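Heads up, one of the protein chains got dropped from this complex, but the rest are sitting where they should.
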Amino acid sequence: MYELGVEYRNIRRVDGDVAARLGSFGSATVHEALGRTGLMKPYMRPIYAGAQVSGTAVTVLLHPGDNWMMHVVAEQIRPGDVVVAAVTADCSDGYFGDLLATSFKARGAHALVIEAGVRDVRVLTEMKFPVWSKAVSAKGTVKATLGSVNVPVVCAGTLVKPGDVIVADDDGVVVVPFDLAQKTLDAATAREASEGEKRAKLASGVLGLDMYNMRGPLEKAGLKYID
Amino acid sequence: MYELGVEYRNIRRVDGDVAARLGSFGSATVHEALGRTGLMKPYMRPIYAGAQVSGTAVTVLLHPGDNWMMHVVAEQIRPGDVVVAAVTADCSDGYFGDLLATSFKARGAHALVIEAGVRDVRVLTEMKFPVWSKAVSAKGTVKATLGSVNVPVVCAGTLVKPGDVIVADDDGVVVVPFDLAQKTLDAATAREASEGEKRAKLASGVLGLDMYNMRGPLEKAGLKYID
Amino acid sequence: MYELGVEYRNIRRVDGDVAARLGSFGSATVHEALGRTGLMKPYMRPIYAGAQVSGTAVTVLLHPGDNWMMHVVAEQIRPGDVVVAAVTADCSDGYFGDLLATSFKARGAHALVIEAGVRDVRVLTEMKFPVWSKAVSAKGTVKATLGSVNVPVVCAGTLVKPGDVIVADDDGVVVVPFDLAQKTLDAATAREASEGEKRAKLASGVLGLDMYNMRGPLEKAGLKYID
Amino acid sequence: MYELGVEYRNIRRVDGDVAARLGSFGSATVHEALGRTGLMKPYMRPIYAGAQVSGTAVTVLLHPGDNWMMHVVAEQIRPGDVVVAAVTADCSDGYFGDLLATSFKARGAHALVIEAGVRDVRVLTEMKFPVWSKAVSAKGTVKATLGSVNVPVVCAGTLVKPGDVIVADDDGVVVVPFDLAQKTLDAATAREASEGEKRAKLASGVLGLDMYNMRGPLEKAGLKYID
Amino acid sequence: MYELGVEYRNIRRVDGDVAARLGSFGSATVHEALGRTGLMKPYMRPIYAGAQVSGTAVTVLLHPGDNWMMHVVAEQIRPGDVVVAAVTADCSDGYFGDLLATSFKARGAHALVIEAGVRDVRVLTEMKFPVWSKAVSAKGTVKATLGSVNVPVVCAGTLVKPGDVIVADDDGVVVVPFDLAQKTLDAATAREASEGEKRAKLASGVLGLDMYNMRGPLEKAGLKYID
Partner (left out) sequence: MYELGVEYRNIRRVDGDVAARLGSFGSATVHEALGRTGLMKPYMRPIYAGAQVSGTAVTVLLHPGDNWMMHVVAEQIRPGDVVVAAVTADCSDGYFGDLLATSFKARGAHALVIEAGVRDVRVLTEMKFPVWSKAVSAKGTVKATLGSVNVPVVCAGTLVKPGDVIVADDDGVVVVPFDLAQKTLDAATAREASEGEKRAKLASGVLGLDMYNMRGPLEKAGLKYID
């Protein structure tokens, strides 16, 4: 399924401003705006709470226990990118630590999303370099086998193509395909616009039942009230 | 097993003061006072560290991927309640976010306990609205199918009846049945009373072996010392 | 496989200074220095972020749902020890809480590593007594059955012998066998020495590809660049 | 939540003929007839393929690693019963083997459903005594602590009361509450009656799209066909 | 990430003979021939042992707890196809049972691969209609929400495009992309050709060490023999 041993050096990326604005909405709003698709499986967790980032995907395909290609992908990072790393089989090894983070940060990466493990998490937290991963592990890796850079990958159940937008925060990681980025941004903007007013109403004690006119549909669906 | 499509509006609740005092002991002490039963499975985790709450249960039964009844249960919340949400099948979707939290808080809810996912966890943390859940997920839900409100539910392996006391903190979530609330409070109070003195002794270097008179029973059980 | 009902009271321990210096490197560096062995499975997680400890192992073998031997092992703790607790079958009960932590701390223990559950985690966090465990659970235990103290145990997939060095931090828990402690310390020291310079280079934008001279090997391995 | 240390000796049971007829439909049909509730979590698996049983529940509440009450519940078994065993905390130990199976079978039990482990599965398979469990494990248990017999229990996420009907086959385990047994039997009978005709149509190549008149609703929902 | 509410009716398929011949090699050989990529995660298991099938993929995207689109995809099945079903979020419900299997079989489908649950497994086994799934569950589904048919889907960690070849047996499920089908068939054929001779040598007691000339490389790698 994967092309192995290749590195694509020229990829088209979603416009950086669009990516940034998508990020400002957070993963939940963007996921809704995408029609509730594109979310990575919820075992992908941030190494520290509170980070909210977005960026354009550069992808890397790794082999179990081998992080050689992490050094290769570093050269492809441009400011505003998020590195998305997939592995050809389940592996929880720590592919990424403070040295690679120093390099990625120097290249302008916003974050790493990896369906594997990460280490040096205390230092990464101090550096404020956010990582979403499925594990934390002190176990290091070898540098022996070729994978690929900037091929489409499946990461945590979701297809990621180079140049797609990644939005990640405490709620998870959403992938916005290149072709849908502007449309998703518009939908997210519209959705967000109505939220402030709703929040104020709910805070004042108005019920969602009334605000959303749900009482009729509930009655129609047959809800029985028992006093 | 469940009654579907019904909402019970008048439930008896354990006295609010009893619920509050049970909460002051924390889940570990209350669980002991209950004879080591009533604890939800340990995959129920708080979205942020440090919260310790208690309250009377209002329950809601949901379908996978559908949070319609969360709006219905909101109307039944009284100050001091904890909402307990069960789902008819395993689901990690994010049923609850900052808008619903605003509404629940306005109604006086102390917390949400849900055997499913939650989202907007950064905002919920800022709002100090605690949630115990089995997952965090940006994935939203539809509003299409009737469940029930204030029927007995099984949540994370434990039976919860409306009006029972919920005690939740970093160690987990305990359910105290209506009929056992006062008795459990008495037992917890007694248990706690003796802890301060014990702690002081242990801090001074006295061993539990001596404080609890365990050397005799250990010898009787046949413990062999090898020097 | 295990000797049951015995307590070894005289164990040889790795020199405390060696243990302390190993701890200063953290689990990832020590794990590398050990040839990438000795790491406990990554489901062992700290109850709070940021702790980094090391010490000499005293071991205890427990039965499911029974923490009697935790009081027995307390007597064997010397300043600088880390207690390592294994259970004869999978169990997530909370074997350890604030009272035992008070006692362990008074004896000079640096930490607890337990392949089971722990409770009172908020208080333990306030006390700054770190625990690495596979679960958090309010569920308490009985005191009924003999296990053993200071026998070799398997904890989270790794063999631990009394007197071995334990290094634990946010990345996990590594076990350094008695016989390899000095050699591992030397290897870790050598490894660490070169890291500062590398970090500076990477921060300045130098790529690992160049710093590690990887371009030749990548070409030899057949990496194809596609523009 | 549980009453500990009690044994109820007189329970009402659903009529044996109703239980048997429910069993003839299998778990999937009965689950539908119950409004899609009452199914135990799917990690409950049969120890061998092909068994399909039903019966009236006698319940037993066990402690982790302790099967004492299995001998107590044996005395309450009447011909046609299914024993349902819950444990107060997660445990995969083998609580049940060929000796207990011999006893249960002699008492007329149809099956065991246990949220824990079972052993001697080769012999149980030869004896044709079916067990649904969450694990298989050679690990035995002690006989030390009181649980309860014939109290309501939560087993694999579902509430089971003594006398309820249990229907179990390769698809899982369904619990039919005492009060709903006859109504569920009627619904299952009606459901099954229409299946034969449907099967014949589908086998002849008629599509569900046409047999269920789905084309209109699909069009209304907006399905777009792309040639 | 997914296109929702669309059904593609004309897809190109790998030649049926190529698909059949790939199937004859089994998933392990095909996976090797593909460069060790394209394997679904190993939690995908067959409902009965011994089935070995292949076919061209028709895909269906489902929502949690909703199997409406299974009836829609049935119309797109041609003899020799394998239906591959993905769900937009984790779900273990039983989306497929004996009625749908009757219909799929009548249309000429060879198998179903579904990242969710299946039911009626005893009848499916008798019908010899193989299914690879991540769960077995009696829980049925509703028919309420549009998904899609014949769009690319991610199933169990692997991208599947309509018309790709699926090879499935007791070892798992491999996806061969349309463009690589012939090349993979050639590689598998070459690989298989040499296996018979190797098997005979190994059966006669020749060691792989000698047959593969590994002694030199092992010595070079530094293997130490200790007598």
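We call the chains A, B, C, D and E, going by the order they appear; numbering starts again at 1 in every chain.
In this section, a residue touches a chain if its C-beta (ideal position, glycine included) is under 8 Å from a C-beta of that chain, and two chains touch if they have at least 3 such contacts.
On a predicted model such as this, the values are computed, not experimentally measured, just so you know.
Shown chains touched by the hidden one, complex as a whole: A, C, D, E. Touch with the chain that is not drawn comes from one residue among C:Ala49, C:Val154 or C:Met211, which is C:Val154. Check A:Met127, A:Ala144 or A:Ala190 against the missing chain and you find that the one touching it is A:Ala144. Counting over the whole complex, subunit E has residues 26-28, 30-32, 36, 39, 42, 45, 49-50, 52, 169-172, 174, 195, 198-199, 202-205, 207-209, 212, 214, 218, 221-227 touching the chain that is not drawn. Interface with the hidden chain, as seen from subunit A, comprises residues 63-65, 89-93, 139, 142, 144-145. Think of the hidden chain as still there; on subunit D it touches residues 5-10, 48, 68, 71-72, 74-75, 92, 94, 97-100, 102-103, 105-107, 117, 119-122, 125, 135-140, 143, 145-146.
As a convention for this text, only the chains that are shown with their structure count from here on.
Think of each touching pair as a link: the shortest run of links from subunit C to subunit E has 2 of them.
When the partners of subunit A are compared with those of subunit D, the chains appearing in both lists are B, C, E.
Distance between Cα centroids is largest for the pairing of subunit B with E. With centres computed as the average of Cα coordinates, no chain lies farther from subunit A than D. Counting C-beta pairs in contact, the pair that comes out ahead of the other among B-C and B-E is B-C. Where subunit A touches subunit C, the two copies mostly use different residue numbers: shared numbers make up under half of all numbers in play.
Centre-to-centre separation between subunit C and subunit D, using Cα means, comes to 42 Å.
For the pair subunit A and subunit B, the distance between C-alpha centroids works out to 31 Å.
Across the assembly, subunit A contributes residues 36, 39, 42 that each touch 2 or more other chains. The set of touching chain pairs reads A-B, A-C, A-E, B-C, B-D, B-E, C-D, D-E, using the touch definition from the header.
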